[in-house]
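Below: one structure in structure tokens.
Note that one protein chain of the assembly has been removed; the remaining protein chains are unaltered in position.
And then chain A:
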Amino acid sequence: SATAAAFIHEIRGSGPKRPRSEDTARQTLSLLRKIIAHGRWGWAGELMDLIRTEGQRMTAAQPSETTVGNMVRRVLKVIREEYGRLHGRSEESDQQDSLHKLLTSGGLSEDFSTPYPSLRANVIEAINELLIELEGTTDNIAMQALEHIHSNEVIMTIGYSRTVEAFLKEAARKRKFQVIVAECAPFCQGHEMAVRLSKENIETTVMSDAAIFAVMSRVNKVIIGTKTILANGALIAVSGTHTLALAAKHHSTPLIVCAPMFKLSPQFPNEEDSFHKFVSPQEVLPFTEGEILAKTNVHCPVFDYVPPELITLFISNIGGNAPSYIYRLMSELYHPDDYEL
């Protein structure tokens, strides 16, 4: 449909500005809700195929925008649950099949072929709940700020993340601390972050990325945002984060990642660069440079891969978790059959 095309257009980055993950999540959900409400489908299996093909299209358009795929998986899970409820299965058995059950069930356990007239309304209702849940994610994360930020601490962050901004601002209401922002060249989103923080009377310092290691010894905590949390607890975050994480590890400074649950993706970092994103080299070496451009290759990556062993703690809207616990959260959020769309 036209809205889907427009949405794909936007997540490709052809639109005027780079989309926020939260907006992307909300838009994906609204789009899927529209498809469920107006699409032609008779039973749950058909609906799931519909959602899956639409999801494949959207994720293929911009693989680095993992939020889209995550929301599609959430919706698929919702459909499974609603179908299961209508089919008369109890909640617990759905949650985790016992080994004995798996052995005795024999092949495909469900075909989702029974049509239920109330399924449509139920699924839409559940998606609305998801949307409401999305609304509160940033606040939920920010609420935990006081547990982590103490008075007179020096906090380091990198680039610009709305979640981290809200987190720090919340803490600043009660406590006084100092923030050092790495500017995150070449896009320098760090500048915007610093401006926004200083407006809230937080003592803020901007520094170049090269100074991260030198300053790290003075830092009490590193708090960052991320684009995606991978299934192994690793991050796909703005480039420069890996440097920051290594420096933090060297100085044994705790590294805290603020990320809402919709950023948790069941993908593993096995395919080399599949969710990487390289943008125009304009920011690194401007087009106006002239002759040299014909002879050079300039790369401008947007994201870094940060391995899980460098991360101390994840703070999500449902609380704080260690990287090793991510697999468990994942199995709660998504159905194993949907890991691959």
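Note that a contact is a pair of C-beta atoms (placed from the backbone, for glycine too) under 8 Å apart; a residue touches a chain by one contact, two chains touch by 3 or more; residues count from 1.
Here is the rule we go by: contacts and distances are computed from a predicted model.
When the unshown chain is looked up in UniProt, the name that turns up among "Histidine-containing phosphotransfer protein", "Small ribosomal subunit protein mS25", "Translation initiation factor eIF2B subunit epsilon" or "Autophagy-related protein 13" is "Translation initiation factor eIF2B subunit epsilon". Checked against the hidden chain, the listed residues A:254, A:281, A:307 or A:320 yield one contact partner: A:281.
Here one chain is not drawn; of A:88, A:117, A:290 or A:336, the residue touching it is A:290.
By the touch rule set out above, chain A reaches the unshown chain at residues 1-2, 4-6, 8-9, 12-16, 60-62, 272-274, 276, 278-282, 286-291, 293-294, 297-300.
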